[in-house]
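Only one protein chain is missing from this complex, and each of the others stays in its spot.
Chain IDs A, B, C, D, E, F and G follow the sequence of writing; residue 1 opens each chain.
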Amino acid sequence: MPKVEIEKERCKGCALCVDACPEHVLEIGKAINLSGYQHVVVVNPDVCVGCCRCAEMCPDVAIAVWR
Amino acid sequence: MPKVEIEKERCKGCALCVDACPEHVLEIGKAINLSGYQHVVVVNPDVCVGCCRCAEMCPDVAIAVWR
Amino acid sequence: MKQVFKRPEAMTDKPFHFCPGCHHGIVHRLVAEALDHFAVREKTVGVASVGCSVFLYDYFAGEVIEAPHGRASAVAAGTKRVLKDHVVFTYQGDGDLAAIGTAEVIHAANRGDNITVIFVNNGIYGMTGGQMAPTTLLGQRSTTSPYGRDCHRDGYPIKMTEMLAALEGPSLVSRVAVNTPGNVKKARKVIRQAFQMQIEGKGFSFVEVLSTCPTNWGMTPQAANDRIAEEMIPYFPLGTLKQKDIVDVL
Amino acid sequence: MKQVFKRPEAMTDKPFHFCPGCHHGIVHRLVAEALDHFAVREKTVGVASVGCSVFLYDYFAGEVIEAPHGRASAVAAGTKRVLKDHVVFTYQGDGDLAAIGTAEVIHAANRGDNITVIFVNNGIYGMTGGQMAPTTLLGQRSTTSPYGRDCHRDGYPIKMTEMLAALEGPSLVSRVAVNTPGNVKKARKVIRQAFQMQIEGKGFSFVEVLSTCPTNWGMTPQAANDRIAEEMIPYFPLGTLKQKDIVDVL
Amino acid sequence: MYNDVIMAGFGGQGIMLIGNLLAYAAILEDKNVTFLPSYGVEMRGGTANCSVVIDEREVGSPIVGRPMSLIIMNRPSLVKFEPRMKPGGVVILNKTLVAPEVSERDDIDLVALDLNALSEAAAGNTRLANMVALGAYVQKSGAVTVASVSVALKDALNPKYHKMIPANQKAIEAGAAAVKS
Amino acid sequence: MYNDVIMAGFGGQGIMLIGNLLAYAAILEDKNVTFLPSYGVEMRGGTANCSVVIDEREVGSPIVGRPMSLIIMNRPSLVKFEPRMKPGGVVILNKTLVAPEVSERDDIDLVALDLNALSEAAAGNTRLANMVALGAYVQKSGAVTVASVSVALKDALNPKYHKMIPANQKAIEAGAAAVKS
Amino acid sequence: MSIPKKVFTKGNEAIAMAAINAGCHYYFGYPITPQNEIPEYMAEHLPAVGGEFLQAESEIASINMLLGAAATGVRVMTSSSGPGISLMQEGFSYFAGNELPAVVVNISRQGPGLGGINATQGDYFQSVKGGGHGDYKLIVLAPHTGQELYDLTIKAFEISEKYRMLTLILGDAILGQIKEPIIPWIPEKISGDPDRDWLITGAKGRTPRKITSLFLADGEMEKHNWHLQEKYERLERDDVMVEEVDTEDAELIVVAFGSVARIVKSAIAQVREAGMKVGLVRPITLFPFPRQTLLDVGGRTKKFLVVEMNTGQMVEDVRLSLPGDCQVDFYGRPGGSVPTPEDLYDVISETYTAQSSN
Partner (left out) sequence: MSIPKKVFTKGNEAIAMAAINAGCHYYFGYPITPQNEIPEYMAEHLPAVGGEFLQAESEIASINMLLGAAATGVRVMTSSSGPGISLMQEGFSYFAGNELPAVVVNISRQGPGLGGINATQGDYFQSVKGGGHGDYKLIVLAPHTGQELYDLTIKAFEISEKYRMLTLILGDAILGQIKEPIIPWIPEKISGDPDRDWLITGAKGRTPRKITSLFLADGEMEKHNWHLQEKYERLERDDVMVEEVDTEDAELIVVAFGSVARIVKSAIAQVREAGMKVGLVRPITLFPFPRQTLLDVGGRTKKFLVVEMNTGQMVEDVRLSLPGDCQVDFYGRPGGSVPTPEDLYDVISETYTAQSSN
């Protein structure tokens, strides 16, 4: 099953990945990382198709994808 | 009758006017001006048609033409 | 299960200092991927310009020379004339390349210096806090065009790609964007082609990347990203304007 | 009998210091004629560049500012922003404009600064004794390309006119020559148009004039003149590449 | 009377705003004042701090080497500035983000306040924590009066935020109240 | 022995060439020598001059303030340099172009030669007037021998003109002969 | 235009405001931290007075646009910092040769190279000795407070016109970024004399003029250079500005300029409280340098301490000015750190109490 992984300390909560994901796998969460950013969280892991669109758009290279 | 006049002290003897004249009115003479240049002379004044080609080409604005 | 997307090896572990949503991060990654692709990190020299990307040496896992503002193309030319078998690239912003560095990039291009220039056009001076760049769009407000860029006073946004394409020297002149996953993929391909041109000794290659500066555009990262398609691409059309023959192995 | 050709009034009496057969003299005259035509000598400011034409102020019967080498377009832009109703022109060589002054002329053009730039391209650094210019032809020998200009090392002769025509700003971008009486007449017309553009407030106008340097080409004036048609024009084609609407009263 | 204070925190915590506000209050009281923002590199991110010096006489150094007071909004700022303090100085500490135990000095007057809670209570949200801190500092130090700070809001705030002046005033007063002995 | 000379004329009269030639002759004689061309502006035209200093010891100043000798090929050069001459100095003057009456000094040794005629006679054309002048100078001053100058021609002339060495030698000798007393 | 009584403003803005109030309606410049508030203020406010702000493509273009505008006689300004000022050196030299007036602001930054943007005084030599080619000088003003930034900007335009010389205002990040209340004012004369006999305005009905620095006739170049020197001497005679504080009874004189002089003032106040007789000489014009003041002061006080935020630049001019029997110590901090009043208290009091090495 395809899988997406967020390095939350790299995430700056820009949400470009959220917009890019066609399957609505990701969302900006409430929690704050050490740098003070509300980072992204995987809310629908099951529907991830491993298409890498999120990762392509992540300016902070915070996303890894398996397929 | 068309007429061409050379300011001989301005002339540097480049001969661009000689080449430009369709009627072979001009030639570089033997005489030397104060700056040491062999200046141009009007050798066939009668055939001048006043076309100004010589003057157009003179880099030193040494030629005046009447028509 | 196989990892289909990971951090390129030509990048260090250091987190970027860029603002949230800034496209500089994507462009950095694409450059690193291209170097991985050709496995040339260890024989590559990057030339950092002065702008938000000045810390290139912190992120690129190869050697880097810092150039004075605008002079990266000249510095790279100097390096490449010595290290002829190395890969030498510059990474320059639009203030750096299209304003103060105009002469240096044009002459490197015209000489066909065998280097690759990555030109990040975000239409603003990011690092210094949002002044008008030569590529700022008409009507766009910036701290030095507080009433909007006025073509009568400031002229039109300059099209470096089009200008460079008018020269004989360059092997590749192209404009890309990284505002959608699809565009990122196209940009990846063009950036690779640019490095391939250099590796094959075909001379100067140039890629303009339309890019966001959410901070100085005064927009959310998402709105800034959208503005690329809505305002930037219509004025700065994407595409390759010039390309010498290349075996397309990409 | 009427005098059909005489020294223009916008020129002083002083004899030129140029070498025999040098086209600079013709171009100086054409500029003066254009100023006479519009009767603007008394409200014109010339900006002299550094090159064989540095003594513009000795020959032009109007006011002149000397610019540092390459910076005439920037100096003129500064003058024109103040003297908006005056006519401001620069007169620059190919070393001056196409090498060190590249950025300044491109940005003056891109801003559409309402000035006129006369660009005398003789493919050589005349004043300094015959070094290679960015416009030196391939294979041409000069003191700094003693084995001939080599496109691999030195790049191709740069086409400023074509590059500037790619910009939005300019009102007129044209290349002329003064190697034949016919071409001189065409050049006269284009130079007039260029000043007319400025007088009508249409923005930056630019005329490249292909020109000889018999001394540093190591040729007789006549051979140098012939080389324009034989070698220069084939690489630098004549013609107007860009022109905004203008009432043709010339 | 001479007073100086360094204020420090993350970018976004409103440090520069309260520094400015304090300066405007001093001007209202016809005092001399300098406000000096710390200036990072030409780059993004990082922490922010500023120094304010208030004096009845001409202000000499705008640089504060050994501050009399601190307003500390995050942990790195405490670590950086506490060691430099003059003995006996006042620190208004943002307890919401920094545990008072981080402090290593016992010769200073550490006033740890839950700024977010106080802001929430006074103005209905946590965004005025900076104003609470300023209110507390002003009350403690007497550098200017709380009233002057309130009045100065109209000078320091961008007119488009003037409608929020009352909320700001409440936050300032809440801060002052929290340290009234 | 110390010798200095300034040579001056129009561009094109071959001034620099005879200056160089004299220097090469001095080197052949194992003397120290400096050759300093005058350097006009970065521009065309004008006159040319050079200074040559020859010494058995190290050459100090290459700048000659009060020349011992002059080779003068045109009128402006005489006007410019004659006043500076040391009393008793030698001037080789190109009488073809400059009337000796132009000279205003009576405390110098003015050697006026019809250089064109001498050149014509020696070499069949007037283009070696410069060599005639040099021959005369060398003979007069003894700065180097005429023979050294002849030998040095191969060093000073571009190889493509080496076939003209004999003609040059004749011109040099003609100059020397013209001043032999 | 109505002028507010007192404004709380950044140093950079004080400069820009003063320039506009002095009638400077043309500004050409290129962004660089820490002086961006100057062009930004100009961009915002020049249109309202019918002036023109133009962002140039580089500092080189800026200084040359300045040159083109200055030749017409209008008041004109640019501003930059370290690297940008270095790029203007050729232009500065042309301004000197061409004898054109204009004002340049250097809100300097650390060097060498890209450096950082914190306060420093590493550009003293560049400003005062001449970073461009040839034997020339700029007028260099060194304000130390917001009000002085304002006042000296106005002065800069006036003195620049008086001598037809480029006038440089030398500040740093402290001065550029500090906010202080200042009292703005408008000078009586807010433009240069339109009858000056060198202005380039188009030669209508008069002999055309030229602006050039090329002098080819025999002796002309030397003559021109002596003429420039004569101006520099006149400046030294007529237009030196210097502040003296408590020098009368001082046993130690501190010499400092610009932002660090403020810090020195605080430190001196403290050492005075501690009973030490210390005074301050603060050059306000760095060129012309207050040589006479130092010579006079050095007649009675024999011990000097020069404090700079560099490794020793102005100290040379101090040593060159003082009588030979004075002792001149130096305390410097190079680019990258600003001394605090406490640091300086220590240095000053140590120097004060140390046995004179004379």
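The working rule: a contact is a pair of C-beta atoms (placed from the backbone, for glycine too) under 8 Å apart; a residue touches a chain by one contact, two chains touch by 3 or more.
Bear in mind the structure is a predicted one, so any value in this text is a computation, not a measurement.
Asks: Which candidate, G:Ser86, G:Ser191, G:Gln292 or G:Ser349, sits in contact with the chain we can't see?
Replies: G:Ser86
Asks: For the chain that's not shown, point to the residue among G:Asp135, G:Asp193 or G:Asp249 touching it.
Replies: In the complete complex, the chain left out is touched by residue G:Asp135.
Asks: Suppose we count only contacts with the excluded chain; which residues of chain F make the list?
Replies: Against the left-out chain, chain F lists 20, 23-24, 27, 32-37, 39, 41-42, 59-66, 155.
Asks: Could you list which residues of chain D touch the chain missing from the display?
Replies: Touching the chain left out of view, chain D contributes residues 50, 54, 66, 68-70, 95, 99-100, 102, 125, 127-129, 131-132, 134, 143-147, 153-154.
Asks: List the residues of chain C that touch the chain left out of this view.
Replies: Interface with the chain not displayed, on the chain C side: 41-45, 47-48, 54, 57, 60-68, 71, 74-83, 86, 103-104, 107.
Convention: only the chains that are shown with their structure count from here on.
Asks: How many hops, at fewest, get you from chain D to chain E via touching chains?
Replies: Counted as steps through touching chains, the separation is 2.
Asks: Which chains are joined by the largest number of contacting C-beta pairs?
Replies: D-G
Asks: Counting only Cα atoms for the centres, state how far chain C is from chain G in Å.
Replies: Computed value for the inter-centroid distance: 39 Å.
Asks: Could you work out how far the Cα centre of chain E sits from that of chain G, in whole Å?
Replies: The answer is 34 Å.
Asks: Using mean CA coordinates as chain centres, what's the chain E-chain F distance in Å?
Replies: 86
Asks: Hunt down the residues of chain D that sit against at least two other chains at once, touch-wise.
Replies: Where chain D meets two or more other chains at a single residue, that happens at 18-19, 54, 103, 107.
Asks: Where in chain E do residues touch at least two different other chains?
Replies: Residues 42 of chain E touch two or more partner chains.
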